[in-house]
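Here is chain A:
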Amino acid sequence: MTTRDTLLYLDGVTVTFDGFRALNALSLVLEQGEMRAVIGPNGAGKTTMMDVITGRTRPDTGRVVFGRDTDLTRLDEPAIAALGIGRKFQKPTVFEPHTVWDNLLLALAGDRRPRFTLWARQSAEERTRIEAILATIRLADHARRRAGDLSHGQKQWLEIGMLLAQEPQLLLVDEPVAGMTDAETEQTAELLREINRSRSVVVVEHDMAFVRALGVRVTVLHEGAVLSEGSIDHVSADPRVVEVYLGR
Partner candidate 1 sequence: MASLRTWLRGAALGAAALAALSLPGAARAQDTIKVGILHSLSGTMAISETTLKDVMLMLIDEQNRKGGLLGKKLEPVVVDPASNWPLFAEKARELLSVDKVAAVFGCWTSVSRKSVLPVFEELDGILFYPVQYEGEESSRNVFYTGAAPNQQAIPAVDYLMNEEGVKRWVLAGTDYVYPRTTNKILEAYLKTKGVADADIMINYTPFGHSDWQNIVAQIKKFGSAGKKTAVVSTINGDANVPFYKELGNQGIKATDIPVVAFSVGEEELAGIDTKPLIGHLAAWNYFESVDVPSNKAFIDEWHGFTKKPNRTTNDPMEAHYIGFNMWVKAVEKAGTTQPDKVIDAMIGVTVPNLTGGYAAMMPNHHITKPVLIGEVQGDGQFNVVWQTPGTVVAQEWSPYLEGSRDLIADWRKPLSCGNFNVKTGKCGGASK
Partner candidate 2 sequence: MSGRATMVCLVLVLGGAAVMAALNLATPAASALHVPAYAVSLAGKYLCYAMLAVAVDLVWGFAGILSLGHAAFFALGGYAMGMYLMRQIGTRGVYGNAVLPDFMVFLNWKSLPWYWYGFDHPAFAVAMVLLVPGVLALVFGWLAFRSRVGGVYLSIITQALTYALLLAFFRNDMGFGGNNGLTDFKDMFSIPLHLDSTRDGLLLATAVLLAAELLVARHVVTSRFGKVLIAVRDSESRTRFLGYRPESYKLFVFVLSAVMAGVGGALYVPQVGIINPGEFAPANSIEAVIWVAVGGRGTLVGAVLGAVLVNLGKTFFTATLPDLWLFALGALFILVTLLLPGGLLGLGRRRPRAAPVTQAPEPAE
């Protein structure tokens, strides 16, 4: 089933917490260069799925294949990050005592080992990269501010900037527009589309307007498994999806 173009393949992944099945034989395929929106009610398993992909949670059964043949379930978070999978959390988590600049510096792709960072000096190349990202995320004027002093939206952007700095192949973005103004939401959608030109993206989101604005393939999760998949119009017409979201 694995084709040349598949980037990520979840194969029958099951996760249980104390008898509760957070993921139930979940299977999902993501193509190279694709952007995918994942929606679903609370407890559908969206975040757990992200946890499994990024190595935070180990599934009870099932495989997660990245690229050609890398099984992610055997790797830990830093190894998976090094493979080129970046993750943005639901609640923005930036390093608050550090400046915006330093946050990006830490995120820049490069040697992560202590023996390097202990003696590392900032190179001209790194400087240009950071400046470029700052421009992209519209924080050039705030480079020297403490990240902790930024507004909520700015933190979200900084975090996306940090993801970019990692130069990942695949971005996992958890509710990127929660708490944003309409204008910011629109800018974020634009930013994600821009990112998608060179990388694959998985967006978990509640905001249907935003998902619609992205205009990408949608996967609906329910009780840890895929309920429906297709365009936003297709899934919103699916009676099962309607029932899950509206009915009881």
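The candidates came about this way: all candidates are chains of the complex that A comes from, given by their letters.
The definition used in the following text is that contacts are C-beta pairs under 8 Å (C-beta built on N, C-alpha and C of every residue); 3 or more make two chains touch, one makes a residue touch a chain; residues count from 1.
Remember, it's a predicted structure, so these values are computed and weren't measured experimentally.
S.K.: Given that all of 1 or 2 sit in the same complex as chain A, name the one that actually touches it.
M.R.: Answer for chain A: candidate 2.
S.K.: What residues of chain A sit close enough to touch candidate 2 in their complex?
M.R.: Touch residues, chain A against candidate 2: 54, 56, 76-78, 81-82, 86-87, 89, 91, 93, 95-98, 102, 105-107, 112-114, 117-120, 148-149, 162, 166.
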